[in-house]
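Coming up: chain A.
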Amino acid sequence: MAFLPSFILSDESKERISKILNLSQTVAHYGWLPFVLYLGWSHTSNRPNLFSLLSPLPSV
Partner candidate 1 sequence: MSSSTPLPLGDFSKINTIPGVSPMTNEQKNGSFWSSNPIFSYLNDVYNNIHAHRQSLSLVNPGTIENLNKEVSRDVFLTQYFFTGLRADLNKAFALNPAFQTSHTLSMGSPNLPSYAFSALFANDNLFMQGNFDNEMSLSGRLNYGWDKNNISKVTLQISQGQPTMCQLEQDYQGSDFSLNLKALNPSVSTKGEFTGVAVGSILQSVTPQFALGLEAIYSRGQSTMPADAAVSYVTRYVSPKQDWIFSGQLQANGALITSFWRKVAPNVEAGLETTLQASMIPISDPVIGTPIGVQPTIEGSTTLGCKYEYRQSVFRGSLDSNGKVGCFLERKILPTLSVLFCGEIDHFKQESKLGCGLQFETAGSEELLMMQQGLDANGNPLQAAPQI
Partner candidate 2 sequence: MSARFGIPGAQAPAKKQSKLEQFRQTPAYPILVNVSLFIAGVAFIQSPLMDMMAPQL
């Protein structure tokens, strides 16, 4: 980035970049845990349903 003078990025594209950053932060904020749950769910043999995944009670 050092060779790029700052005026190449217009205000519009700066705004777009910050929008993308905000969006990716929101996705990470709310998508991280569901993604971990999905990974675990898809790798276990018995494929527990959503309720048993989220409830703290023993499911068997």
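These made the cut because all candidates are chains of the complex that A comes from, given by their letters.
Basically, contacts are C-beta pairs under 8 Å (C-beta built on N, C-alpha and C of every residue); 3 or more make two chains touch, one makes a residue touch a chain; residues count from 1.
Here the structure is a predicted model, which means the values were calculated and not measured.
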Options 1 or 2: the chain contacting chain A in this complex: 1
Residues on chain A engaged by candidate 1 in the complex (per definition of touch): 1-4, 6, 9, 14, 25, 28-29, 32-33, 35-37, 39-41, 43-46, 48, 52-54, 56-60
